[in-house]
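What follows is one structure encoded as C-alpha cells, with my remarks underneath.
Here the complex is missing a single protein chain, while all its other protein chains stay put.
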Amino acid sequence: MRFSSLIKALQQGQAGLKHCDQAGDPELRGAASLEQADHDQLSFLEQGNVLTAALEQSAVGAVLLPDQDDLIAMASRRGLAYAVLADPRLAFAEALELLHPRLRPLAGIHPTAVIDDRAVVASGVSVGPRVCIGAGSQIGTDSVLHPGVVIYDDVLVGEGCEVHANAVLHPGTRLGRGCVVHSTAVVGSEGFGFVPTASGWRKMPQTGLVVLEDGVEVGCGSTIDRPSVGETRIGAGTKIDNLVQVGHGVTTGRGCALASQVGIAGGASLGHGVILAGQVGVANRSVIGDRAIASSKSGIHGEVGAGEVVSGYPAIPNRLWLRCSAAFSKLPEISKTLRELKRKTPQ
Amino acid sequence: MRFSSLIKALQQGQAGLKHCDQAGDPELRGAASLEQADHDQLSFLEQGNVLTAALEQSAVGAVLLPDQDDLIAMASRRGLAYAVLADPRLAFAEALELLHPRLRPLAGIHPTAVIDDRAVVASGVSVGPRVCIGAGSQIGTDSVLHPGVVIYDDVLVGEGCEVHANAVLHPGTRLGRGCVVHSTAVVGSEGFGFVPTASGWRKMPQTGLVVLEDGVEVGCGSTIDRPSVGETRIGAGTKIDNLVQVGHGVTTGRGCALASQVGIAGGASLGHGVILAGQVGVANRSVIGDRAIASSKSGIHGEVGAGEVVSGYPAIPNRLWLRCSAAFSKLPEISKTLRELKRKTPQ
Partner (left out) sequence: MRFSSLIKALQQGQAGLKHCDQAGDPELRGAASLEQADHDQLSFLEQGNVLTAALEQSAVGAVLLPDQDDLIAMASRRGLAYAVLADPRLAFAEALELLHPRLRPLAGIHPTAVIDDRAVVASGVSVGPRVCIGAGSQIGTDSVLHPGVVIYDDVLVGEGCEVHANAVLHPGTRLGRGCVVHSTAVVGSEGFGFVPTASGWRKMPQTGLVVLEDGVEVGCGSTIDRPSVGETRIGAGTKIDNLVQVGHGVTTGRGCALASQVGIAGGASLGHGVILAGQVGVANRSVIGDRAIASSKSGIHGEVGAGEVVSGYPAIPNRLWLRCSAAFSKLPEISKTLRELKRKTPQ
C-alpha cells in the first residue's frame, strides 16, 4: 500500500497522528526493524528506543516517529516519508494489520468435523477439519475453530472467538466474546486435587467452571484448571503467554499479563492489571493487588499490595531485592571480612 | 439428592461417619464453598479451616463437619443439616462424585478412529472420534480414549484407563490399570540424549520403556520420556500435575505427588510418597528418599534423605532455608554494619 493510504488509515486509528511528510509516497509491501528494513518497508521508533541511531543509515522506506525533534529532523534531512504520532508503537500495530491482513478461514463446517447432535453451532462459524464438538456445547457467531480442536460436552464459546489447532476445551469451560485460545492449550482440565487416604491419593472431583471473560487470550500449551466447586475466572482482556499453568479456583482481574511459564497455584487471586514476568510462581491462595508487578522467576507467597513491584523468592520489594542480590555476590568477601574482624576483636 | 440419601452413601464410604442431624432433609443439587453456597448446596469444613467463621452466615443447605464441638453447636443452633465425620474432606470428595456423576462415554469405536489391523482393542473400550492406534498396541477392557488421542505402535494400555483429548502415547509405553493421562500429555517420547561429536550432536537412540504403574495420573501437557535402555518407571498411585517434565530413566516410588511445572532430569530416583511442589527442579541422577518434601521452586542436586523437607537452590533443610531467606533480605544492612565495624576496629 502507498504511504498516503496508510496515513489515511492512521487518521482513523487510535495512535494520535500529529503530522506527516509523505516525501515520495513510497509503496510499502511490509515492515521490518530499522536495521533490516528495505525501501519498501515500514519501521517505527519510540522515545528512548535503542535503534534510534539506526535511523541515520536505514534503507527504510517510511518510518513512524514519536514527537521528538532530532528524529524528525533526521528523517526530514534524509528525505524519508514519516509520520509523527503520540504512540508510534500503537500506530505500527495498526499498520501491520493493514500490511498483513489476517485471512480468516471461510465460515462453514468441514465434512471431517464430528459434531454431536445436541451441540449448537451459530451462523458464521468456521469449524475446521477434524474438530470435535460434544453434547450441549455451543459455539458463538463468527467464531473460528481450527483443525483438531476438541470441545468436550457442556462448553460455551462466545461470539468471535478463535481456538487454534489441537487445543482442548473441557466441560464447564465458558469463553466470553473475542477470546483466543492458542494451539494445544487446554482449558477446563481437572484441577490437581487429591485427598490423602490410607490407600493413597483419592481424587477430589473437579466439578466447577472455568470462565474466560471477554478478550482473554491463552497461549500455546497453557493449561487452566477447573476447581472442585465454584469458578476459575480470568478477567476481561487478560493475556496469557505460552506454557502457563493456572490452577483450580484462581481468579484474576481485568487486563493482567502473564508471561511464559508462569505458574499460579490453586485459589490464588490477582487484581486488575497485574503483570507476572516469565517463570514466576504464585503459591496457593496468595492475594496480589491491582497493578502489582512480579519480575521474572520470583515466587510469591501470601500478599502483595496494589502497585507493588516484587522480585526474588520469597518475593520482596524489587528495590530491596536488587540490593540484596548485589550483596549476595559479595558473600564470600563478607564472610572473609567477618572472620578477620573476629580475629581482631578481643574476646 | 436428599441429604438422607447422601448420608446412606457416606455410611458405605471411607470417611468415617460418626453421627448426623438431617434437619429438614434438604434436597441437594450441588456443592460450593461455605461463602458461596446456597440452600440446595453442600459444603464442608475441616479442623482449622479458614472458612470456619463463614458457617455462621452461610446460606448453605447442609454441611460436612469434623468432630469439633463449636462447629457442631453452631450448625445445630442454625438448624442446618449436618454430618460429623472423621475425614470431612474425603466425605466431600465422595459426595461430589454422587452429586456430579461422571458421564462415561459409551463403549464402542467411533467410525472416524483409525486402528491398525494388528492392534487389539478389548471389550468395553470407548474409542473416540479421530483416535489413532498403531500396530501391536493393546487397549485394556473398559478404557476410554478421548478424541484425537494418538497411540503409536507397541503401546500397552491396561484396564480401566482414561486417555484425554489429543494426548500421545509413544512406542514402549506401558500403562497399568486405572491410569489417567490428561489432554495433550505425551508419554514415551524420546529422551533428550545426544552424543557430542565433531560434526555436532548425534542422537542417542531411546529404545527403552516407560512404565506407569496402576493408578498413575499424568497432567495436561506433561511429558514423560523413554530412556535409551531400561525403563522410566512411575510408581503406583503417583499423581503428576500439568506441564511436568519427567526425564528418561527417572524412577519414582508409589504415591508421589509432583506439582505443576516440576522438572526431573534423567536418571533421578524418587522414593515412595515424595512430594515436589510447583516448579521444583531435580538434577540428573539425584536420589530422593521416601516421603521427602521439596517446597516450590527448590532445586535438588545429589541426595535428599527420607522424610526430609528441603527448600531453595541448591536445596537445604527447609527450616534453615527459612532463616537464610530472612537473613538474605537483610544483606544490605549486614554489609553496612560490617563496614562500620571494620572502620571502628583497629587494624
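Labels for the chains are A and B, by order of writing; each one numbers its residues from 1.
To be clear about the criterion, a residue touches a chain if its C-beta (ideal position, glycine included) is under 8 Å from a C-beta of that chain, and two chains touch if they have at least 3 such contacts.
Model, not experiment: these values are computed from the prediction.
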The listed residue (A:Gly215, A:Gly230 or A:Gly247) that touches the chain absent from the view is A:Gly215
Contact residue for the chain not shown (choose from A:Thr52, A:Ser260, A:Asn284 or A:Asn318): A:Ser260
If the hidden chain were put back, which of A:Arg89, A:Arg285, A:His301 or A:Arg323 would touch it? A:Arg89
Touching the hidden chain in the complete assembly: which of A:Gln11, A:Ser76 or A:Ser325 does that? A:Ser325
Residues on chain B that touch the omitted chain in the whole complex? 112, 114, 130, 132, 148, 150, 152-153, 166, 168, 170, 184, 186, 189-190, 192, 194-195, 197-198, 200-205, 207, 221, 223, 225, 228-230, 243, 245, 247, 261, 263, 265, 279, 281, 283, 299, 312-314, 316, 320, 323-324, 327-328, 330-331, 334, 337-338, 341, 344-345
For chain A, the residues touching the chain missing from this view: 14, 30-33, 36, 87, 89-90, 92-93, 96-97, 99-100, 102-103, 110, 112, 128-130, 146-148, 164-166, 182-184, 215, 217, 219-221, 236-237, 239, 241-243, 254-255, 257, 259-261, 278-279, 296-297, 325, 328-329, 331-332, 334-335, 338, 341-342, 345-347
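The criterion applied here is as follows: only the chains that are shown with their structure count from here on.
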Given that chain A is a copy of chain B, what angle of rotation, in degrees and a multiple of 5, matches their CA positions? 120
Whole-Å gap separating chain A and chain B, where each centre is the average of the chain's CA atoms: 27
